[in-house]
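Scroll down for the structure; my scribbles are underneath it.
A single protein chain has been omitted from the complex, and every remaining protein chain is retained in its original position.
Entry: chain A
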């Protein structure tokens, strides 16, 4: 780390402090610093920074602006559900709370620019002011004129102001159809494996050596790197699983240097973490509790998705099975599956199916109510009267979102439905009523 940030307008010491807080981002920070230039000079009207999640976009901006004490307003577009909040926040951080109260009740962009100009004439900018917009992709969903106006804010308010947009999405997807002032587009590249290792190794546990922790990070990256490159996610996983990694050490089974044994101990554990805690099936609190009680096998605790099992009435189960069969089987095969005397099967033609038409790839098809009932009577062995209770069970399945009604044009006459449950779910249901559903599915014939 010999390349320390350099800029004549700022003190060495401060830049040193900035550089310490930005590991592996010296190049980007230096670039930004040189673009921003000296505080009293003009800077480019708008800068657009894109990069993957957790590639340090907000962090670099925050550290730079904070440490160098530049006047700035940081606005998260998630928070600003209306433009009023955005305007208030900008005015508040530049001119104090008096300015924000000058805005009328539902201000337009015109009001904002007017108040800004008025305030600016009282206290003109000695230094470049920065407006940092986080999650800028949400600006596209607001008024169509907000984004173009922000991009040329310097020209509109005639002040030394720079708007910095941070986003995960590339600039091409932002451009309005009549064009706009093009911002300076900068990319924050992803961290490489070595850089991730270096950053993650920084928050090591004080009671263990640095090599020990970095070997742990190495193992962690070996498991997770092919799936996840999000620094925050990896850091979270590293913090959760470290105690398990240290366990054999505490028991005195292995030494710190015995990496292979440590790896053998932790690797299956991390693999299980990918299926559970990475998907938030098991919350991190539960995961920590699970690690405490060793005798209980980790992962034995049922995760979120295991709770999808629902208790249904007997006929509702069959209705759902019938709906699944109706959704995933082509109608022309119904005769063969559900009729007792269906005549001769032309085997060669029947078995010829190509993969493209498999409904388990394409998703469920809509079916009419008549077909559902026909299949229902065929799969249920006893005689059932088509009572109001059967029909109300169908509509309650729709409310439970196990079925979805497809067309809303006619509620009563010949409604069409789709089945919205997964294969595993329906298999579990049919097991409870002793029905072999796979035998009736065309795709698995």
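The definition used in the following text is that a contact is a pair of C-beta atoms (placed from the backbone, for glycine too) under 8 Å apart; a residue touches a chain by one contact, two chains touch by 3 or more; residues count from 1.
The rule is simple: contacts and distances are computed from a predicted model.
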Absent chain [UniProt protein name; select from "Light-independent protochlorophyllide reductase subunit B", "Origin recognition complex subunit 4", "2-oxoisovalerate dehydrogenase subunit alpha" or "Ribosomal RNA-processing protein 43"]: "Origin recognition complex subunit 4"
Candidates A:17, A:59 or A:114 - the one touching the absent chain: A:114
Selected residue (touches chain absent from view) among A:11, A:98 or A:155: A:155
Residues of chain A (touch criterion as defined above) contacting the omitted chain: 6-8, 31, 34-35, 37-38, 41-45, 50-52, 55, 108-110, 113-114, 118, 143, 145, 148-149, 152, 154-156, 168-173, 178-182, 184-187, 189-190, 192-193, 225-229, 274-275, 278-279, 281, 305, 355-356, 360-364, 404, 418, 420, 422
